[in-house]
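Data block below; observations after.
Note that one protein chain of the assembly has been removed; the remaining protein chains are unaltered in position.
Up next is chain A:
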Amino acid sequence: MISQFFILSSKGDPLIYKDFRGDSGGRDVAELFYRKLMGLPGDESPVVMVTTGGRRHHDGRHFIHIRHSSLYLVVTTSENVSPFSLLELLSRLATLLGDYCGSLGEGTISRNVALVYELLDEVLDYGYVQTTSTEMLRNFIQTEAVVSKPFSLFDLSSVGLFGAETQQSKVAPSSAASRPVLSSRSDQSQKNEVFLDVVERLSVLIASNGSLLKVDVQGEIRLKSFLPSGSEMRIGLTEEFCVGKSELRGYGPGIRVDEVSFHSSVNLDEFESHRILRLQPPQGELTVMRYQLSDDLPSLLPFRLFPSVQWDRGSGRLQVYLKLRCDLPSKSQALNVRLHLPLPRGVVSLSQELSSPEQKAELAEGALRWDLPRVQGGSQLSGLFQMDVPGSPGPPSHGLSTSAPPLGLGPASLSFELPRHTCSGLQVRFLRLAFRPCGNANPHKWVRHLSHSDAYVIRI
């Protein structure tokens, strides 16, 4: 049971506060939470906190919170509840608020206070969850979302409507999906859109000798639908998609994942035979499928790093030569690549020689940051960095052991995005809608594939 729910901005200002059971202090609980959070020692977890001491009626109150786009979403409870359910509820609330207000953020929340309270009233009653389905809630919600500025997509789709440009550009602006699901109640023409994202997170650990220690892919198929609810759709996945180590499909190497879980609304009748998912999605966001894959990647890793380090302990000179090879197919590219290399303490100067002008490297917070805005598949980039480490510790007796890298150097970690690429190889073959729109144009279907790094670590 939830006693209170509140949303704090990143600075601790309460944006939303709701008391469900009246069994607890009052508004200052939010302030108490923020003070506790800020005063927490580094090694303690802030996820679950309890109030003890202090004012009597605050005692034994558990705070459970998530951080979502720089907001704190907090519930308090005085019972020993299931943390999994509560965290799930919080993230569901975050998605729900996103669905209704467009994107979630301090600005949108403070513009839509009335809507948020209305939603909370319907979702939670006396601290118990009533429903979180967008479908049921839309019957009760009357307030319209206040949107800060008209979306560019509005203009874009109206262009299509009036025939000035019949074939729309193949790519939707990235902000297209972040608009309220139910905002334009009157304007039916805006609604016929559906976004399907295949997103994979890649975590990799490579040993200093180049051997692969760990590969882990966490994938999700996310659907954001603006279609009227109840319209059926079919999502076709790659036919060679196999689940588990033993299953064999097709003649090629196949696309293999270790584990799959589906949303409960997905109909799997055709999954076994044709790898087709059938579902009737409600409006709003929905995670259709989650899958994991570890250790056994069908394609090459996107990046390899070849470092060489020269370290002269006597003069305190450190020279790092990094060669980064991108093993993607030559048509794809990686965006926003950033290499982060922790350096020994007290590094001062940095001189660099980079292989192309658009790259940038700088020292930040005791680490080297090498930014590569765009890396084409199959290309190879390099950077030579020279640094001074003054006052390096250690007696001169060890001065000759230049081969050992100094303490605090590495491991290097990479962050990047790979648009139109999935590491597991899973692709959406098709997305078909069974419903016939009354009158206006065919619904727009946007399918995106994206991989990004979760932790791509290379030991040096």
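Going forward, a residue touches a chain if its C-beta (ideal position, glycine included) is under 8 Å from a C-beta of that chain, and two chains touch if they have at least 3 such contacts; residues count from 1.
Operating definition for what follows: contacts and distances are computed from a predicted model.
**Q** From the list "AP complex subunit beta", "Presenilin", "Secretogranin-3" or "pantothenate kinase", give the UniProt name belonging to the chain omitted from this structure.
**A** "AP complex subunit beta"
**Q** Please identify which residue in A:366, A:390 or A:419 touches the non-displayed chain.
**A** A:366
**Q** Taking the entire complex into account, which one of A:47, A:335 or A:434 touches the absent chain?
**A** Candidates A:47, A:335 or A:434; residue touching the omitted chain: A:47.
**Q** Of A:70, A:261, A:310 or A:356, which one is in contact with the hidden chain?
**A** If we include the chain that is not displayed, A:261 is the one touching it.
**Q** Which parts of chain A face the unshown chain closely enough to count as touching?
**A** Those residues of chain A that touch the unshown chain are 23, 42-48, 50, 52-53, 56, 59-60, 62, 64-67, 80-85, 87-91, 125-126, 128-133, 201, 203, 205, 213-214, 216, 218, 259, 261-264, 287, 290, 292, 294-295, 340, 342, 366-367, 393-394, 407-408, 411, 413, 415, 454-455, 457, 459.
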